[in-house]
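The complex appears here minus one protein chain, its other protein chains still in place.
== chain A ==
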Amino acid sequence: MVRHVLARLGVTAFVAVLLGFFALPMLWLATAPFDAGASIRVSVPEFTLANFRALLVNPFAVGSLVNSAVQAGGAAALVVVLAALAAYALSRVQVPGRDLLLYLLLLMSSIVTGTAAMVPIFELATRLNLIDTHLGVILVVSGGLLPAAIFILKDFTDATPASYEESARVFGASPLQILRHVVVPLIRPGLATIAVWTVANVWGGFLLQFILIRDPGLAPGSVILYTLYTEGGQPDLPLVSAFSLVYSLPVVLMYVFVSGRYGFRFHGGIKR
């Protein structure tokens, strides 16, 4: 009996320590932004909103949120449209070596946006005059995310019975009409997943944006976060913590919204 209680206590203590280890950074994000003397430690805050006020006067902080939104939104739109077209085509047309092609693309994509390819990508972007443009970031990021997006979406298009499309074809629908009227509504949960995943990826991405954008007026939040120093060359922790909180909120809200809309609901088509 005593041994049993001791064992329970041990397990509970272990789980508590483990949870604390992962919860501390979150706790820091919750307290530090409101702390007048924010440091790297978690402490009971000396409540203030001054950190957020400081954020508003920072010349780049607010603009960087807009930049992040433009880049993430642009990439999400591009990835969703291209991946939907490609996945539909790949699941309906017999191409020799189709599966091999998909796997190769998937493999390559981790190289394209990986560190190893940064120099050639920078070189390419320079020659195409894409340095310091949103378009440059959008194109490079989309290129890296597309293969995985196509791979995921193809599962959804494969699961849509061909008789739906054949039926629409007999009624005279064009391929684009079939895609718009029949296929897209049926794979909407998949499209939502891809969109959220792309936005989250771009929103949190740093290295590519850091390399492709030199002008701080065009830099996204993830890059601006890196520039928040005091005059003394130390990280400006009150500002960093406030900006971190503001910067993570949109992604959290997006998850909540999309999961509420698509997460646990399928309207009876795909699963029969």
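FYI, a residue touches a chain if its C-beta (ideal position, glycine included) is under 8 Å from a C-beta of that chain, and two chains touch if they have at least 3 such contacts; residues count from 1.
By our rule, contacts and distances are computed from a predicted model.
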>> So one subunit is absent here. Using its UniProt record, which name fits best from "Carbon-phosphorus lyase subunit PhnH", "ABC transporter", "Acyl carrier protein" or "NADH-quinone oxidoreductase subunit E"?
In response: "ABC transporter"
> Out of A:Y164, A:F210 or A:Y255, which touches the unshown chain?
Replying inline: A:Y164
> Which one, A:P185, A:G217 or A:G260, makes contact with the chain that was left out?
Replying inline: A:P185
>> Can you tell me which of A:A30, A:A54 or A:A173 touches the chain that was removed from the display?
In response: A:A173
>> Give me the chain A residues in contact with the hidden chain, please.
In response: 161, 163-164, 166-174, 177, 181-182, 185-186, 267-270
